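Below is a structure I'd like to ask you about.
For this view, one protein chain was removed and the others were kept in their places.
Per-chain residue numbering starts at 1, and chain names A and B are given in the order in which the chains are listed.
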Amino acid sequence: MTTYRDAIRESIRDALTRDDRVFLMGEDVGRYGGAFAVSLGLLEEFGESRIRDTPLSEAGFVGAGIGAALGGMRPIVEIMTVNFSLLALDQILNSAASILHMSGGQFNVPLVIRMTTGAGRQLAAQHSHSLECFYAHIPGLRVLAPATLADARGMLWTALEDPDPVVIFEHGTLYNLEGELPSDAGVVDIHSAAVRRPGTDVTLITYGGSLPTCLSAAEALAAEGISAEVIDLRVLRPMDDETVYESVCRTHRAIAVDEGWRSVGLTAEMAARVSENCFYDLDAPIGRVATVEVPIPYAKHLEQAALPGCQRIVDAARQAVGVHG
Amino acid sequence: MTRKARGQTGSVEVASPSLVDLYAQMLRIRRFEERCAQLYSAERIRGFVHLYIGQEAVAAGLLANLTEEDAVVATYREHGHALARGVPMPAVMAEMFGRLEGACRGRGGSMHLFHAPTRFYGGNAIVGAGLPLAVGLALADSMQGRRRVTACFFGEGAMAEGAFHEAMNLAALWRLPVLFCCENNHYAMGTALDRSQSQVNLAVKAAAYEIPAWTCDGMDVTAVWEAARRAIAIIRGGGGPVFLEAATFRFRAHSMYDPDRYRDKSEIDHWKERDPLLLCGQLIHESGVATWEDLASIDASVCTEVDDAVAYADAGSLESVEDLTTFVLTPARA
Partner (left out) sequence: MGDFRMPSLGADMSEGTLLEWHVHPGDAVHRGDIIATVDTSKSAIDIEVFEDGQVEELLVAPGATVAVGTPIARISDGGLHRDVRAPEAQSPLAPSPEAQSPAAEAPKVTAPAVESPAAEKVVVGRPHASPLARRRAAELGIDLGYVQPARRDGVIGVGDVDARAAEIAAAASTATVTVPPAPAERPTREPRQAPKRDEAAMRQAIASLMARSKREIPHYYCQQAVDLHLALAWLQAENSRRPVAERILPAALLLKAAARAARSVPEINGFCVDGSFTASARVHLGVAVSLRGGGLIAPALLDADDLPLAELMTRMKDLVTRARGGRLKASEMSDATVTVTNLGEQGVESVLGVIYPPQVAVIGFGRIAERPWAVDGMLTVRPVVTVTLAADHRVSDGHRGGQALAAIEAALQAPENL
């Protein structure tokens, strides 16, 4: 059995081994072993130069990652949580994402930024948010959300080979996800969405930490005779619209599920795209299940009430197929 | 026009420029920008244009010390750095005109000049944001065992930004080959240094990070050249980053939009007495390496160069709107 955490660590180890331009940089990635123990043991294996502890200066080390990428390296920059990444948002938006276009195609920024996202661990309002949509908003970035062991293992190398900046979101509740990963598990594409469960009545569109919830919801719906297809977007920017459209045009109903907030978020984006492109195939309004619009609270029951749980997804799917709960 | 690198590894030595070369470089910047102001008024150039006039000695003096291998990170007031670094004047002017023939196909404009052949990394309009970038470029050099220097220009206003402190700390911590050059022109847009920062001795701030730091006369191109030469020697010698403050002054307003109400005319006049071109010209005259007539003939050739750049820009084309989204991501992923 392998965990998601192990799979990511293995992907980093693999990348460090394959390409000496690759290095890992971030707060407590070295001696500490990573805030979520992702890089545990890598310092001993690869040394301080390539497993580089940084001071608490997100703008500084993300900017340094951009510079290093411009200078020919293939940096993996780890930001402890997406909330902290806002301290580096200027660098990511104004430099990493902009330089290629702004320079008229002269300078690529082959940088990979990994960060933890999401709630569910009672970490309250400054460690729990899902701000993927902030990054998915930005032209010039690729935004990935591995939700499976295979993607955790395989996305990083593809991202490092990409000439453009890639942001990878790892949902905090996934690190302990366990499963079998084939010993030859390797690189995966970073442009397509994946159908994680086929179905015929309604499409649940989701990614990252909400994928397991959607799969549970699909199971519950199946018991009621509702066949839900579950799509894992995998890539939040640029989105693989075709997989989504193909599915929705078959099921004629769609529910967008995201742990981000509802307003102006990814569910809004998914719903807009589906309605723009699948309008005449829709047999019900597009449903949205997202996080209640509050800063994530500490108390467990409040935190859970805020998140898009299984029941809310089931209810939305029922409504879409015209069976009210 | 004067940079010459000798050797890629081991001891790197840059030939000393002649005084006339430095003078000519500064004059290129001066005449180019004067023409920009004129073209801006004639609506040929739009957007924000921040003129460097008065500060030419800093770019000319410092960059005369770099090799082709080195890198430059500049600010939005970077025409002078680009020209002194060797970005062709026609490409800079065409960029100002928003033409496809511009350094960045007209996408960057005045504030975002980039030029890969000269390792000129912009052109950054977020105050302070270039510093971490320079740290990263130096980190790449350091990790790959290259003895390059990254010269990073910024104004004294940037030293109030968090990015300055984060970059200082990282560069010092990792002993990275960065020359941090603060062009202290005494006004962050309209706010005087002593109205915005508690410590006005800027070198002291950098020194707090255990970085060698000192100040030079930013109006005297020889002083800047000399100070930068010393700094780069330390950096190339593996001594880590150096902070150099060049005390200078911009003679014109912050940008073409700026009515310049926050400075006394007497203050500007005072600094103009030490116009870097004037100081350098006097030195040339006094040392006898060239005559005023020689300098006038340089001026004539510089003016021709500017005319040619304008003609080139004027004849330039506009990028097809169909290419609007080209280079958002790298085309044709391989």
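Following the convention adopted for this analysis, contacts are C-beta pairs under 8 Å (C-beta built on N, C-alpha and C of every residue); 3 or more make two chains touch, one makes a residue touch a chain.
Every value quoted in this text rests on a predicted model; they were computed, and no experiment measured them.
Contacts of the undisplayed chain with the visible chains, over the whole complex, involve A. The residue from A:125, A:150, A:187 or A:284 that touches the chain not shown here is A:284.
Across A:50, A:252, A:288 or A:312, the single residue that touches the chain missing here is A:252. Although one chain is not displayed, chain A still touches it through residues 252, 279-284, 322, 324.
Here is the rule we go by: only the chains that are shown with their structure count from here on.
Chain B has its Cα centroid 40 Å from the Cα centroid of chain A. Within the complex, the chain A residues that touch chain B are 21, 23, 49, 54-55, 57, 59-73, 75, 90-91, 94-95, 99-108, 139-140, 142, 162-164, 238. By the touch criterion given at the top, residues 71, 73, 102-108, 112, 114-116, 121-124, 126, 129, 131-141, 143-144, 150, 162-163, 165-167, 169-170, 173, 325-331, 333 of chain B touch chain A in their complex.
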